[in-house]
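Showing just some of the chains, left in place.
We call the chains A, B, C and D, going by the order they appear; numbering starts again at 1 in every chain.
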């Protein structure tokens, strides 16, 4: 099995961290193919940046998707996911959506903990998109953003544990998602000290991409693909998909 | 990996069919342990019957769950699932919930096709429980129940395909769940002729149970387990769990 | 008029307290027939315990319901109520549902006050089941559970009054339900000192059971009863109902 | 016990019919005091007419409410009910609300049957006001309004029965409300031939007014009454209430 892991942020180090965690979950029999965005911003933190990243996701799947069994969009907020599902004949899994759905299978109520208040609202909107808002206990985050994103997982570990416990004990979350690519791989490190069940989004996305591939669903006959049409200004692989020339 | 597959119906032949499909999805490295309900009715089709079946599910996990990595409740409607998640320290996956969540990862909107109008309403309620109602396009089923449940998958194959296509073309379902234990294994048989993506619930439940196990989440420290207390009239294994004597 | 008052908890003293309050509301012309669960736990406080209690409710109505005009399920959370309505040809009133619906007739918004944080979430879910969530101002309860349930109504009276006033003044509840069987009969004791309208659940359930009986609705022709079927492991009265042998 | 039965329509014959049914349900120990609107229209069928009727309801309770234990607003749509609950220190029951809440205690899903398409939408809105929309299966009515309202209950009896059965069999309503004052008393006449449980709104309103009175709730200390203020152009009794001069 071969999974395309797309980092819609332009930061390579983040791709490496995400890939390492995904490989740990997937095991040796699954091939993880990482690709980093070449258009966009270092770390997506707004709807404007996600609008741009979503197009880059389409370009990447068009160019690198051939021969893979499923694609993972590895940014919370899942930029481009609805568009990608229209265009491509394979499972497309978003990191936010996979984390939320996995949490929903583990308990009745779930919350999100993240490292910056700037992301809190967008996470709320990501939950709304899935339809799971009534089971959501909210986002817990520090009051101010960190000065640097790179190492937050270690620098803020105690704070993040405290927030996780508040999500469980005060908000009533049975399950807590540790959201944001910079927290990839944190969940097992906090598990011992946490009263809730913890979800690591990239792990959840990897497990769900494998689950969907395992089902062997046929995408060949689906009619939800948009009608073919000409386009201007896109990469050749994406233009060919939109023109209906390839699948 | 070892999965407990619980058939809350008392019909052994149904257990065999479900187990066969689950094993096909899980592959040889996963051990499927099937158990059939010894208390209840041959085929659960009402909320009253599910109330009774839910207790039997608890008794079965208490008695047979030790040494398994996850439990699958293999009846649409997932009898006892909330209760089971409270009591047991491992993932518990319901067939309805797993099918719905898997469908939600495959497309924006999903519908259900089943073989009898007697089940339609309960399916609607199962969707409501997950919170996914806004993405649900409804249930399609024949106008009258079949005279015999055992062989509906083959006897009604053409009708079920027609309903599936209506779910896609008229209701706007991107994904169609073929619901009800007697339809286990039907999805791949219809895939070639169907414009929608098809989901087989027992396959989805198996894939999700494996996905949850793969994540290696720690259940040891969770605080959602009810306080220990004495009880009357339960099997000894379940009574011990409720008394807090075992995990 | 004859009402079956079912205590799904196994504690007889609780049945006595509930019966006394019900008789006060019903007056001498109504006959209250109390029955205490013989299977289950002393005081239901989880969904797992309610799953078990719900079956016991069905067994009790099957065995003792003949000749009564309506049944009252006297535990907050109303274990088994949907199942009971399917099986039995008479009104079945749940204590939570009756309290909520009565509150909804007395004011636009209502809250719940109870004596333990362990019950808070379940009360929220009970409101969701009725559909009245948008009119609900939430649960107020102490931060820690009491050491003993038996006498909370008197031991915690001042705290409960303070919570009731917070529900009215801070949460905006026009009506406050004093929830949990151990608080049966408390509402009139707090009325003088409270700015909200207070609802005592067992009183509300009794008044509603009488109201439904008074309407003289015919249940004989309804088609929502499940199809008759064989069963295993149930008491003979319930098995006969499920087999369609009696009504 | 003494109940004020307010007909917000100006048609006396309708008041007589409603009073007769209410007395039948209430029995001889309850005194029903009927009052007909002297301002407004013969039969309220729009939101504009209900706006006007609602003020007349306030005037009537202010003038005739003293010495009664509860008030019934006997028009579907319950004109003035929220306003009346603010101003008066006793239970105020609306015919629509009481019917809906009673239906919600009798089964999981309920529908409405009425005699004219002009009312259908307003009934939908009445359900939305209660918060019970998710349990509502919709309104069934004839395609065209009757030429005369007075005798619809008898003239259209067969059609109304057919609509009732459609509500049950096609829409999935466990309970059917026969809505509109001109249908007062019809429910028992159709019960024998109907597969659903039927609710007569004025009967339900009467039973609920009695239930609320029976609870003996104290309204004396509530703080939801608007602050006293001067007014212009109102009847003296209502002006006195608004000025805080009487209760």
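Throughout what follows, contacts are C-beta pairs under 8 Å (C-beta built on N, C-alpha and C of every residue); 3 or more make two chains touch, one makes a residue touch a chain.
Predicted model only: the values in this text are computed from it and were never measured.
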| item | value |
| --- | --- |
| Whole-assembly copy number, given 4 chains displayed | 6 |
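Heads up, the rule we're going with is that only the chains that are shown with their structure count from here on.
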| item | value |
| --- | --- |
| Chain whose mean Cα position lies farthest from chain A | D |
| Fitting chain A to chain C on CA atoms, where both chains share a sequence, rotation angle to nearest 5 degrees | 120 |
| Inter-centroid spacing, chain D versus chain B (mean Cα positions, whole Å) | 44 |
| Centre distance in Å when chain C and chain D are each reduced to the mean of their C-alpha atoms | 27 |
| Euclidean distance of C-alpha centroids - chain B vs chain C, Å | 30 |
| Junction residues of chain B - those touching two or more other chains | 82 |
| Of chain C, residues touching chain B in the complex | 10, 38-43, 45-52, 54-56, 58, 80, 82-84, 86-87, 118, 226-227, 229-234, 242 |
| Chain B - residues contacting chain A, complex | 25, 82, 85, 91, 93, 97-98, 101-102, 104-108, 130-135, 168-169, 174, 187-188, 191-200, 203-204, 207-208, 210-212, 214-219, 221-224 |
